[in-house]
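Before we start, here is the structure in question, set down as structure tokens.
Note that one protein chain is taken out, while the other chains of the complex remain in position.
So, subunit A:
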Amino acid sequence: MPAGFDPSRRLPDFFANPGTSSFTQFLSLNAPELLPGRRPLPPGYSADLAPHATTVVSIVCAGGVVMAGDRRATAGNLIASRDIEKVHPADPYSLVGMAGTAGVGIELIKLFQVELEHYEKIEGAMLSLDGKANRLAALVRNNLGAAMQGLAVVPIFAGVDLAATDPTKVGRIFSFDVAGGLYEETGYDGIGSGSLFAKSALKKRYRTGLSVDEAVTLGVEALYDAADDDTATGGPDLTRKIYPVVMSATTEGTRRHTDEEVGAIAEAVVARRMENIGG
């Protein structure tokens, strides 16, 4: 049991030590083996080792943000998964998505979720949106060694700034680079291999003040465009009924749009493309 209670009568260290409010810092002291980026890797470049997750887009809308991710993970020329989920709630007011080495990304998101919840429980208050983004940047930074050996993962973070006084600045999007660089984006952003095409689509169609539903449609369209030109991005799978994962965060909280809702939008997008292939 990691950092557990040893059978001696000695007081476990983390009972005696007041410590910090960060779960990651706590792990680094008491159970460093659980932290990604602390594991020794054999030398060499291992990019082809594990499945890769691809495209996620995020769009600012009125009163919040929308994030959508396709469902494909690839291993070289093969499809490793048709129904992977790359978009998750980070906490009740923010969303996080990932692209890159799928296993590392899922672990990163899980750690980030516990990090935010842990802080909130210890301190009795939530981190600010910028505070959350900074914590995520620190987690990405810790993975730099693995990233240089091919196990790179890049998240995208978006959420509601509860302290915002300007209603147009409630929804905010943050992007990251593999070195842990943190950049705030305006309007929309995308990550992953198909993001080049998805962002081109968004550049032409995005405008400020979209409603949540309009932003959802826009996200699904952008993912369609990405899948059109990038083999590693999966389009809506109408035969298997596998649709993009779409979540929104508003001041009311985060919500995953149901498969029925997203399915209807995806089918409408496909139907429009039957008429006009470029959308």
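Simple rule for what comes next: contacts are C-beta pairs under 8 Å (C-beta built on N, C-alpha and C of every residue); 3 or more make two chains touch, one makes a residue touch a chain; residues count from 1.
Please note the rule applied: contacts and distances are computed from a predicted model.
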item: Among "Sulfate ABC transporter ATP-binding protein", "NADH-quinone oxidoreductase subunit J", "Phosphate transport system permease protein" or "Proteasome subunit alpha", UniProt-listed name of the chain not shown; value: "Proteasome subunit alpha"
item: Given A:Pro51, A:Pro92 or A:Gly180, the one touching the chain that is not displayed; value: A:Pro92
item: Selected residue (touches chain absent from view) among A:Ala47, A:Ala75, A:Met126 or A:Val178; value: A:Met126
item: Given A:Ala31, A:Ala50, A:Ala80 or A:Ala164, the one touching the chain that is not displayed; value: A:Ala31
item: Hidden partner interface residues of subunit A, rising order; value: 2-3, 5, 9-12, 14-15, 18-19, 23, 26-27, 30-31, 34, 85, 88-89, 91-93, 106, 109-111, 113-114, 117-118, 120-126, 162, 247, 252-256
